[in-house]
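Only one structure is covered here, and it is reproduced in the block below.
For this view, one protein chain was removed and the others were kept in their places.
Per-chain numbering from 1; labels A, B and C assigned in written order.
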C-alpha cells in the first residue's frame, strides 16, 4: 500500500519504520523536518506538506493531542481537503472521544473512510512493531486498514463499528494504568513508612500477584523515586485523565478513582512537576505521608 | 518437625494437607471437629484442644480475624499458656498490625518465639502448596519456621525482623487487589455504557497490559456480574481495608484510594451485599452509572 | 438609563421587574415571547429581536448557559453586532470563566464595554430585588453599570478589574453550596441510621452553629426528602460543578470535595434524577447507606 504518515514523534517514528519494513511505500511528514530525514534514511519518502502525504491509499496520524490533530485534519491544505475519495485516514493518536466523533462525521461527508486505531505501548515497543492496536470503524474500512495495523502492532482488537469507541477503550486503558500508579504509590508509602525496603517490596509484588511488565517497570520507577527523564510526561497523563472524565461526563458515569487521579495530576503539575514522568503521582502519596526521599 | 495446626477453614485445610505431605507430624485442631476428621484421613492426628495442638515444636494458626486469634492465643488453655518455651508460633492469618504486635510482645514475655507469616493465594492455591508467604520475625525464628513455610508455599519473602511488618505487607497487598477491583469496575462501567462488550473488553485488557491471573479471574467475575458464591466474602474484604486504614492511622499515611474502597465496601454491605464476593464492589460503579445488569 | 434585557426565565423576570421599578427604560427580549408580554404589563417595552434590545445604553443578559449566551452574543444579529460603541453589556448569567474571557476580548475589539455580574439568590430573592451581585470589570464600566446593579441587588461586591474573575467567584459560591448539600446529606444519613429524627436534627443544627437560611432551607428539603419540584435543577447544578472543575483545570487547583460532588451529580443524573432539585445529591448518602425513605 501507499501510506502517508504524519507525526514522527517518539511513538510515530517507530511505527513508521515498521511500515517501511513491512513493504509499504511510505510518505512521511513532520512539522519539524529533521525527523523526516531520519525516516528517509530508512527508505521512506519525505513529503513536504500534509497534502503531499495524503496522496496515498491511506494516511496514518500520530499526533500529540486534539488540537494538533484538528489542525492537520481540518486546516487549510489538511487531510479533509487533500485525501482522495475512498482513501483511508487511520488515526492512532490518543485523542478525545468527541474529536474522533467529529472526524467520523466529516470524513463521511467528504466521502473518505475513517478508522480510529489508538495503540498501547511505549516508544521502544512501537520501534519493535509490538504495539497492541485498538481499532474501531466500519468493517470494510477496518479490513482495508489491516495491512497497516498488522505492520505496527503484534495484535489488533476490533472493538466497535463506531470509531470513537476505540478512543474510549484506549482512554480507559490509560485510566487503568494511572490507577496502578496511584495504588502502588499508596502501598509503597504505607510499607516504606513501616520500614520495608521499597525495592524488596516491588520485587515481592511483581514476582507474585503482579507478575507483569506494567507493574514491574512502573514499580521500579516508584521504588527508585526517579521520575526524570519522562517516558510519558505528566501533562500528557493529565490530558488523558481529563479525556477520560470528559467521556464519563458525556456518558454519565461517576468514576471516583479517576477523580482522585485528576486531583493527583493537578497537584503534581501545580507543585512543579511539568517535566516529570506521570508516574510521579505515585510519589505524592509518600510526600503527603511526610516521607522524605532522595 | 512436630507441628500443631489450628484453623481448618478453606485455606487452612489445604495448608495442613501440604504439611502432612512434606513429612511433618501434624496435630490438627478445629473448633468444629468434622474438618479435623478429614485431615485425619490424610494422615494427621486430631488434637482435642488448642492446648493439645500446642504440644509440638511449632504451632501454625490460620484463623478468620483478630478476635478468633486472640481467643485461641490468649484465652484459657490457649497458645500462650500451652506452647513449650522456645517453641514457635507461626501465624498465617490476615490479622491487624496491632494484633501481631501484641502477639510478639506476649510470646517474648512467655519465652516463646513468634513468626508472622501471612499468605497470598486463594483456597485452590493453598491446596496446591503454591501460596506466596510473607514472613517476618527474628532471623533464628524464621530459620526454624522455614521447613513449615516451604511446605505451604512456593516462595517465602522475608520482609523484616519485626513480625507485624509481614501483616502490613499482606494488608497492603489486599489493598492493591481491591484497587484492581475498583479500577476495573469503573473502566467496565465506562466502556459498557459506551456499548463495548464487557467480556471482549476484559479479554483485550488481559491479553495485553494486564496479562496476569489476578486481572483475568476478577475481570471474568466482573464482566459476568456474578458475585455468588463468594470466594472471598465482602465482610472479609471490608475487614482487611479497615485494617489497612488502621495501620495507616498508626503510621500517619493518607490513602485516598483506600478511602474510596472503604466507602465502596460499606455501601456494598449497607445495600445488602453481605453474602457476595468482595469483587462486587466493582459492580457498584455500574450501578451508580445507572447500568442495569442481568 | 435605557436598558435592554435578554432572558426572562425565572431569575431574569424578577430582575427585569426591579429595573422597571427603579425607573429605567426597559427593552425586554425573550426567545419565547409570552414572557415578554408579562413584563410589558409592568411597564417594559417588548423588543422583537436581540438587536432591538441592544438599542440602549446597556444590555443585561440572564441566560441558562454558555451555549445560549454565545448564540445571543456572537450569532447573526447578536449583541456584538448590535450594541452601540461604548455601550455596556452586563452579563449576569452563571457561565464559564472561559466564556467570560471570550466576551471580554470580543467586546473590547468591538469598542463596547463588558461587565460580568453574576448573582446569588433564588427566584424569589430576584423578585424582591435582594440579590447579591458579584461584579468585575474595568472601573469605569463598573461605575456605568452601577445604577443597573443597584436596582437588581441589595449589595454589589466588586472583586476584580478582570470580568472573568466574577464568574470564578460565583462558581466557587455554588461549589460551597453544593458542599453544604453533600455534608448535610452525609451527616443526616449517619444520624438517621442511628435513630435520630431528621427534622429534629436539622432544627438542632440550624438553631445553633448553622443558623442561616441556606442551611435551613436546604436542611428542610433534605430532612423531608422531597426534591420536586426543582428550585435549581440537577443538570444546572452539574453544569456549575463542571465549570468549577474547568476553572480549576485552567488554574491547576486540585479540589477533592468538588470531585466528590461531580461524581454525586453524575450518579444522580445517571440514576434518573434529571428532574430533581440538585439538593437530591444529599439523598444519595442515605441511599448508599441502605436507608429507604418515603
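Here, a contact is a pair of C-beta atoms (placed from the backbone, for glycine too) under 8 Å apart; a residue touches a chain by one contact, two chains touch by 3 or more.
Bear in mind the structure is a predicted one, so any value in this text is a computation, not a measurement.
Q: In the complete complex, the chain left out here touches which of the visible ones?
A: The chain that is not shown is in contact with A, B, C.
Q: Taking the full complex into account, find the residue in C:8, C:73 or C:258 that is in contact with the omitted chain.
A: Here the residue in touch with the unshown chain is C:258.
Q: Tell me which stretches of subunit A touch the chain missing from the display.
A: 256, 263, 266-267, 270-272, 288-290
Q: Which positions on subunit B touch the chain that was left off?
A: Output for subunit B: 242, 248-249, 252-256, 259-260, 262-264, 266-267, 269-270.
Q: Against the chain that's been left off, what residues of subunit C make contact? List them.
A: 120, 132, 134, 155, 157, 159-160, 162, 165, 168-169, 172-173, 175-177, 179-180, 182-184, 186-187, 189-191, 193-196, 200-201, 204-205, 207-212, 214, 244, 247-248, 251-258, 260, 264, 285, 288-290
One rule holds for everything that comes next: only the chains that are shown with their structure count from here on.
Q: Using mean CA coordinates as chain centres, what's the gap between subunit B and subunit C in Å?
A: Inter-chain centre distance comes to 53 Å.
Q: Measuring centre to centre with CA averages, how many angstrom lie between subunit A and subunit B?
A: It comes to 37 Å between the two C-alpha centres.
Q: For subunit C, give me the residues that contact two or more of the other chains.
A: As it turns out, subunit C has residues touching two or more other chains at 256, 263, 266-267, 270.
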